[in-house]
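Take a look at the structure below.
The complex is shown incomplete by one protein chain, all other protein chains being positioned as in the whole.
Coming up: chain A.
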Amino acid sequence: MTAQELQVTRPAAEPESVAVAPDAILPPSNRIINLGAGVGVVLWLLVLAAHRLIPQVGASFKVPADYLTPVALVVLGIFGVTFGIAYRLPTQRPRVLAIYRVLIVLGAVLIPWEVASRLAWIKPPFFPSPSKVIGVYIEDSSKLLLSIAYSMRLLVVGYLIGCIAGVSFGLALGWSRRVSNWSMFWIRLIGPIPATAWIPLAIVIFPNSFTAGVFLIAFASWFPVMMLTWSGVAGVPKALLEAAQTLGADEKRLLRQVVIPAALPSVFVGLFMSLGTAFAILIVAEMLGVKAGLGWYITWAQGWSEYHKVYAAMLVLGALFITVVSGIFKIRDRLLGWQKGILRW
């Protein structure tokens, strides 16, 4: 068939190209920044007003140290500084807004708390005033810091041992049929026993409370890490294994360059999950009689009915958890950079 026989239609002219603006992500507008700063400042002024203007019902002779006023002033200062940054450096606006959101919620919680405390609707020692909780960080800081150090030592040692054991067991189970055939029954039996149920045995076996605590935390983190490593290995696409084999990869290369990278996303889910368990067990383990530690601190403070210390230590635990988790996320993002754009937890 020649061109003459074909019915050919051609457009008269090239359609004019339409200029499209590049996909710029616009920083949050002035209005949003102003609104955020405005609401925040008003809320924190209210916090300050409630604290300074409402007389304390049932006040004792001893006037407690005032820690809320300096905190409120610092927060107001932060609003001032970040507001300036938002206008000087518009690219920093998303960060500034993130700070605003946290401070606004904190202010909104503090107002009713402070009012209720001033009017003695809630009473110490179980429900102390905000100022009293803040004061713990200043008055009891050395004991608190020592406790953080002890807790972190116990947690890190136990969690690392548990994770290393979990990943190794998981790989062995997923890779070797013989290993899984022989150990399957026992793992199903022993794995789900709560770590706390091991306490009586741990106390007897281990020479001191630190090693017993390490064992309990390691045991608690071992099981989820192992199960998810295993399921990650089991889920390695057969197509990729075949591809590696037909390229001539031997067992060692298959394991190190195909199985482990493919299982890694699942392994990280296990690491994340077991961290929560590890924290829970940490508190229990520190009740076995250690010299210092956050769990110990909480129990000890409760014993003296110093509930403000209990709450202060709880907040520290939360902050520690966030720190450790974001550390794990950093490692994950480095190792799993190839997953860019794939949906993640």
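The rule is simple: a contact is a pair of C-beta atoms (placed from the backbone, for glycine too) under 8 Å apart; a residue touches a chain by one contact, two chains touch by 3 or more; residues count from 1.
Keep this in mind: contacts and distances are computed from a predicted model.
Per the UniProt record, the chain missing from the shown structure is "ABC transporter-related protein", taken from the list "ABC transporter-related protein", "Putative transcriptional regulator", "Sulfurtransferase complex subunit TusD" or "Multiple sugar transport system permease protein".
When the omitted chain is restored, the residue from A:Gln56, A:Ser168, A:Thr211 or A:Gln245 that touches it is A:Gln245.
Screening A:Ala262, A:Val284, A:Met314 or A:Ile328 against the full complex identifies A:Ala262 as the residue touching the chain left out. For chain A, the residues touching the absent chain in the complete assembly are 239-240, 242-250, 253, 257-258, 261-262, 264, 336-342.
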